[in-house]
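Once you've had a glance at the structure underneath, I'll fire off some questions.
Of the protein chains in this complex, one is absent; all others appear in place.
Chains here go by letter, A, B and C, matching the order in which they are written, and residues are numbered from 1 within each.
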C-alpha cells in the first residue's frame, strides 16, 4: 500500500492557520485509504489559494484557468475513465465564474470527486466577497456590507441532480477524510463543499464562528438516500449542515458514454483500416 | 391607455405553429395590462429563435450575444431602475451558456422580468438537444438519445433564491398573459419559464405531449408563498407543473443599491465641483 | 415595385455591357452552367439544389454549389446555386444561366447577375412579371402542386422536372437520385415526389418551346461531393482524433453533428458542451490525457475560447481548433461568408505562445490539412487552428477520391511507457519541444501549470526561469516554420515570370484561380501565390514571390484587408487590396473589373 508521504510534493505556503491545510491533509489521507497510487490520480485545479493544491499534492496535476477546472477534468475523465479525477477549487472559482460548469457537471453525474474549499471570500485576490459570503459581509468590495443573498452550493447541487453531496469542515479532520474518501469511492459526481476558513481575509466566518454555527447531520436522524428529506433538512435547519447530506446510485456519464462507444477512447486504435475508411466516406457523403 | 398595436413592430418569421408566437402575443397583452408604454420598456434578448423577439416587439430593444442577456439587462436596470426591463430568451441561451448569469440574477433579486421560452431544443441552430431535453431525446447531436439528465429551471431558480417563479405554456394563452403580467408587477427577479414547443425540431415535446403531461398548480391546493411547499410540489409531482409556483417579497438589488448611493445613477450630476474633487483626491491618496 | 424593378434592371444591363467587352469567350468553351434556385428557408429548395448537384456529379461533371441563405429557420428568402462544368471549377460563375424561383423578389435580388444568356423560370401562380428584358418562363409551380398533390410542398420537385427537361438531362438519372434521396423517408413521400417530377416534366414538354441544351452523360465517376465541414469531420476521424467537444454554432455545427454520429464507431467520444469555454477546456483535458482532440466553432465561440487558447499555449497541450468564419462583428450574419477574423485567429489570446494557423483553400485541402493539423499539434505541442469560412464549410463541391495513403499519423515526442529517472515535462531542449507523458505513465508525473513554471511544471516566478521558459516555448515556432515549409511547399499558379501578382488564402483561392486563368489567355500574364498557412507568417515565401513584380493584389473577404496589411508589413512594398464584405462570394468578374481598371 502507498503511504501518505508519496502524495507530498512540497510544503504548502498558505497563511498560517488557513483552512486549506487541513483539506490537503485530508485529501492525502483519503487517497491512501481509498488505495490509490499517485500516477493513477489526476488532480485538477482552477485558480485561487485553494487551487494551489496542485503545487503541493503529488500526482498527475492540471492547474488550469479560473473557473474551468471541471470541464478540463471532464475531458480527462472521458478520455480515460480509469483515472481517478479529483477537482480542488474555491468558492469563487466554483460558484462565481465556474457556476455553469458546476451545475452541468452535477447533472451529468460525471465521475469526478470535487472538493470546494468554501471560505466565503476570494483569498488569492486579497479579500473580496464571494457568492457564498453572507449578507452584510464586509470586504474590500463590500465595504458597507455585501448586498447579495448567498447561494448554497449544496442546495444547488441537489437541485441540479448530483448524486453525492457532503459538507466538511477544516476543523473536523476525521470526518473530512471520511467524506472525501466517500467521494472517491462514489460512482459519479461527488461534491464535498468544505468550510475552510480564510484567516487573513474573512474575520467573520472563523473556526469559532463555524463551531457555533454548524450541525453535524450524521449526529441526527437523517437518511442520506432520501432526496426530498435532504431538501427538507437543508431548508429547515437553522444551522449549516455538515456530513453526508445525500447519496444515490445512478449511472455515470462516463459509463453511459463508454457503453455507447463500446470501449474506452484511450484504448482506441487510431489508425483506420481501408475498410473502415471506405465505410466512413460512404456514410459521411450520403447526404 | 396604450393599445396592443403600439407594441407591434413587424410580423414574426418563426415557423408556422412555433410556440413563440403565443409568447409574443402574451407579452404584448401583458404590457398593456400592466399599463406600460413602449419607451419605458427595454426588451433584452440573447441569441436564438426566441431571442428574435426584439425584431418583432416594439419598445427599446437590446439584442445582445448568446447567453448574456441577463448581465446586459442588469446593467440597464442598475443605470435606470425606472425602466421596465424584460428579458426574453431560450432554454439554450439561459440554461446552457447563460446558466451562471441565471443563478446569479436569481440570487440578487434584481428587478427583471425574465421569460424563458423553453422548447427543450436549440431551435436557431437547427435542432440540437438542450439542457432541458429529456433523457433519450433524439436530436442531431443525440442521434441515439440524449444521455444527460435534464435540469429544471424552476427548481434551480427556487434553490438560487428567486422571488417569483412561474411556468407557462404556449397552449394556454390566458394563463400565460396573467403569469407575465404578474412578473411585470413583481418587485425583483421574476422567472416565467414557458413551455413553448418547437414544431420543427422537437417532435417529442409537442402541444399534445404537453397537454398530457402538465398539471396546472393553480387548479390544486397550493400556497405560492410557502417555499418549502413549492419545493415539495416540484419534487413530488409526476407531471410538469404550470402556474405560479412561488412568490415572496424581498428587497430588490436595485433598491438596496439605490438606497446605498442615495439616488438613481442616471440622475447623477456627472461634473464634480471643486469641493468634491478635493475630497475625493484626499480620500484616494490616503493610503 | 415593378417600376422600380425595371429601373434597376437598367443597371444590370450596364453590368452586362462591361462584361461582354472581353471575357465572354472563356465561358462559351465547353459546358459551364450556373443554375440558381430561389425559395424560402424551410420550403425545400435546398433539397432540389442538392439533388441537382448530385445528378451532375453522377453524370460526370465537376460541381460547385453556393448557398445564400438567411439566419432564420423558415420564411425568409434563400438561394441555392449549382455550377456544373466539364472542366475544373474553382468559383461561382459571373452570371446566372438559369434562375428557377418560387418567389418574385429573387428576380430583383439577382439583377446584377444576369447576362444575355440568362433564363428565368419563375412561379407565376399568383402573377406574371411583365417587362422582364431577360428570357423567362412563368410556370404555376405552386398551383400545380396544390391541384395535383393537395399541397404546395411539391412545387420544388415539379420545378426540378421542368428544369431538367429544359437542360435535356436524361430522366433516368434524375429519378435515380430522387429515389436515393427520398428512400429514407416515408413511402408516400417518395411516390408523391416522383409524381411531382413527372408533372413538371410533362408541363415542360407541353409548354416550353424546345430544349435549351442537351446535357450528355460524360461518365467521369469516383468523385465525392463534399463540403468543408464534411471533409474536416472525415479528416479528423482518419487522423485519429478520438475526442471532440463543441457547442452548436453556425456555420460550424455540422462538424459536431457528424462527429457525434460517426466517432463512436471508432471508439471516440464527441460531446456537446454547455458552452465554448467548457468545450475548449474539455479538449485540453482530453489531450492532456492522451487523445487527439478537436473543437470547431465560429467567431463568437472562438472569442470565448481565447482565454483557454492561451492556456493550451502555456501548458503545451496539443489541440486542434477549426475556426469557421462568418460575417461579423458580433452575431453579424451567421449564415454568410467573411474572412474578417483572420487577425483574431493570429493574435488573440493574452501573452506570447506559439500557434499554427492553417488556411485551406478548397474542400480537398481542408481534408488533408485537418489530418496534418493533428500531427503539427502533437509535434510542436501547441494549438493548431484550421481557419476556413462559411463558403468552404457549407458549400459542396466535387472532390477527387481522398487518398488514405497520403495520411500519416505522427505523434511527436510522446512517452507512453514507464519513465526511469528524473522526468522533466518541460525540459529546456534545443528545439523547445520536450517529451510528454500521459497519465498513468509511471515515473511520468508532472504538473500542467497555467502559472509560469519550472521544468517539472511547478510554479516558479524567478526571472531566470521565466526567461528560459519563454525562450523555450517560442523556439518551437522556428520548428513550426521549418515543418510547415516542408509540409506545404508554397503553391504558385500562373506564369512564373508574370509581373502581376495575386496573393490569397482560404475561400478566395478558387476565384483567383479562375481570374488568372482568364487573364492568362491574353497579355499581361499573371501569377498567384496561395497562402496555405498564415502563422508562422510566411514572410520569406511572400518576399520571394513578389520579387520582380509590378503590381501585387491581395484579395480578401473583409473590409480592412487584414492579410493585405500583413503582406505590406513583411514586404515593405505597396500592395492593392481587392475586398468584398457584403457576405457574398466574389465572382471572378468582381476581381477582373478591378484589375482591368488598374
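Assume a contact is a pair of C-beta atoms (placed from the backbone, for glycine too) under 8 Å apart; a residue touches a chain by one contact, two chains touch by 3 or more.
None of the values given here were measured: they were computed from a predicted structure.
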Per the touch definition above, residue among C:62, C:257 or C:307 touching the missing chain: C:307
Of A:9, A:22, A:49 or A:214, the residue in touch with the unshown chain: A:49
Candidates A:19, A:38, A:111 or A:131 - the one touching the absent chain: A:131
Residue of B:49, B:76 or B:234 touching the missing chain in the full complex: B:76
Hidden partner interface residues of chain C, rising order: 70-71, 76, 277, 298-300, 302-304, 306-307, 309-311, 313-315, 325, 327-333, 335-336, 338, 340-341, 343-344, 346-353, 450-452, 461, 463-464, 466-467, 470-471, 474, 558-560, 565-566, 568-570, 572-573, 581-584
Chain B, residues in touch with the chain not shown (by the definition above): 9-10, 37-40, 42, 44, 47, 52, 54-55, 58-65, 68, 70-80, 82-83, 100-101, 104, 257, 260-272, 274, 276-277, 280-281, 283-285, 287
Chain A residues touching the omitted chain (full complex): 13-16, 47, 49, 52, 63, 65-67, 92, 96-97, 99, 122-126, 128-129, 131, 140-143, 200
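The definition used in the following text is that only the chains that are shown with their structure count from here on.
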Distance between chain centroids, defined by C-alpha means - chain A, chain C (Å): 42
Distance between chain centroids, defined by C-alpha means - chain B, chain C (Å): 37
Where chain B touches two or more other chains at once, by residue number: 96-97, 99, 131
Of all residues in chain C, the ones touching two or more other chains: 274-275
